[in-house]
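All protein chains but one are shown at their positions in the complex.
The block that comes next holds chain A.
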Amino acid sequence: MTTALEVASAVRDPELPVLTLADLGVLRDVSEVDGRVVVTITPTYSGCPAIDEMGADLRRSLLGAGFSEVEVRLSLSPAWTTDWISAEGRSKLSAAGIAPPSRIGPSVAGPVPLNLVPPSRQVACPQCGSPNTSEISRFGSTACKALRRCNACSEPFEHVKEI
């Protein structure tokens, strides 16, 4: 029998459909109590318009798999970080031509450092693999992506920016 966790883990992200919600790290918990399924998800960004669709997709998939009662809960804390994107998720992003985020480690207390120039992260081109790439814009087609270009093969590409 398929468990609720397996069903929920297979639901895809509406904006990055190459990833499942589990790959993206927004699926925080799935618990089953007397046939009632409680799924907890966390938004990527405060204004992410896809969060409702994620909840609706989870509900549809679980109801479709035979679970009669499904509740979707939102969790804000701890806040989502791109470090939660799984290793498999990172490979899937690269394969889809989207550069995965670098690892940033846990956030530290105290004042947030100011960056007067874009931080020089080593982001490899997902097309040709060259590390010689530059940022075109920190803000891209969705809240979670920046736009970069490869200085070697000249292809523009998207990058899931670190947060």
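Operating definition for what follows: a contact is a pair of C-beta atoms (placed from the backbone, for glycine too) under 8 Å apart; a residue touches a chain by one contact, two chains touch by 3 or more; residues count from 1.
The rule is simple: contacts and distances are computed from a predicted model.
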Choose one: "ABC transporter permease", "Autoinducer 2 import ATP-binding protein LsrA", "Cytochrome c-type biogenesis protein" or "Ring-1,2-phenylacetyl-CoA epoxidase subunit PaaC". The correct choice is the protein name in UniProt for the chain not shown. "Ring-1,2-phenylacetyl-CoA epoxidase subunit PaaC"
Option touching the unshown chain, where A:Glu53, A:Glu69 or A:Glu88 are the choices: A:Glu53
Which residue, A:Ser31, A:Ser91 or A:Ser137, contacts the hidden chain when the whole complex is considered? A:Ser137
Extract the touching residues of chain A with respect to the undisplayed chain. 11-12, 14-15, 17, 40, 43, 45-50, 52-53, 55-57, 60, 71-81, 107, 110-112, 114-118, 136-141, 143, 147, 161, 163
